[in-house]
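The complex appears here minus one protein chain, its other protein chains still in place.
For chain A:
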Amino acid sequence: MAEQYKTLHSAKYYRDYLKNDIRPDCRQLSAFRPVIINVDSIKTADGSAIVKIGRTTVVCGIKAEICRPKPETPRQGFLVPNVDLPPLCSSKFKSGPPSDQAQVLTQIIADILENSRCINLEQLCIFPDKIAWCLYADIICLDYDGSLIDACALALISCLKVVTLPEVEYDPGLDKQQVNLEKRSPLNISCTFVATTFAIFDDKLILSDPSSEEENLSAGTLTVVTSDEELCYMHKPGGSPLNEEQITKFISICFFKLSVILRNIATY
């Protein structure tokens, strides 16, 4: 019976639960889903991470290639994030060129990366104006169950922390390079960013870490990205209006989550 009720009146089904301060998946309104991070599981990549937030699953792999730096930034390498939402992860996506949502997500992840300044691109330069590392961070969603920005950001930062690059010897006179695959060194990551998404249900109820169903039913989301002591992204694309008090509350929750995640990341 509950099954039919859920399909026919999904909004009301949720409202009945939320009235009693509980969500259909037995979470409290402000509770997060369990987070699992697994790093370096893909041996063919220079660094990789698999992140699960509830059922949302995201894989991030970083491949390094040698390329020539841009003439305007001769001392910098590149870090190119790309988010892929294949039809495998949800029926919402079709195969073919990247969907609008995938492109928007790619831009958001690139913005977070740039805003947080967690990586100094100068460390990717091998020889100024000649050769530099170009890191391709491919983020692939395997299971779409909401809060995708959170999962992608977490996968990317976990992945960046385990990337190792081989040593390269470059002879500018001969324009020859020698890659020593045996000797690898990690990157210097100056901060850790953590994204937290909230959904606004019926203009007043706030659901932390929404599942995809909750995202669909709610009238807007807000994503806050915290990086150590500071904020680096406040993304609210339309939806229900919010006042200052609510925003303050969100920010404090996010700093709390950051501390929890940091403790977890520190263990590997």
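Observations, loosely collected:
We take it that a contact is a pair of C-beta atoms (placed from the backbone, for glycine too) under 8 Å apart; a residue touches a chain by one contact, two chains touch by 3 or more; residues count from 1.
The working rule: contacts and distances are computed from a predicted model.
Hidden from the displayed complex is a chain whose UniProt protein name, among "Exoribonuclease phosphorolytic domain-containing protein", "Eukaryotic translation initiation factor 3 subunit L", "Elongin-C" or "Immediate early response 3-interacting protein 1", is "Exoribonuclease phosphorolytic domain-containing protein". Touch with the chain omitted from the figure is made, among A:Ala11, A:Leu88, A:Val179 or A:Met234, by A:Met234.
Listed residues A:Asn38, A:Ser185, A:Asn216 or A:Thr248: the one in touch with the omitted chain is A:Thr248. In the complete complex, the hidden chain is touched by one of A:Thr106, A:Ser147 or A:Ser211, namely A:Thr106. For chain A, the residues touching the chain absent from view are 100-101, 103-104, 106-108, 110-111, 114-117, 220, 222, 227, 229-244, 247-248, 251.
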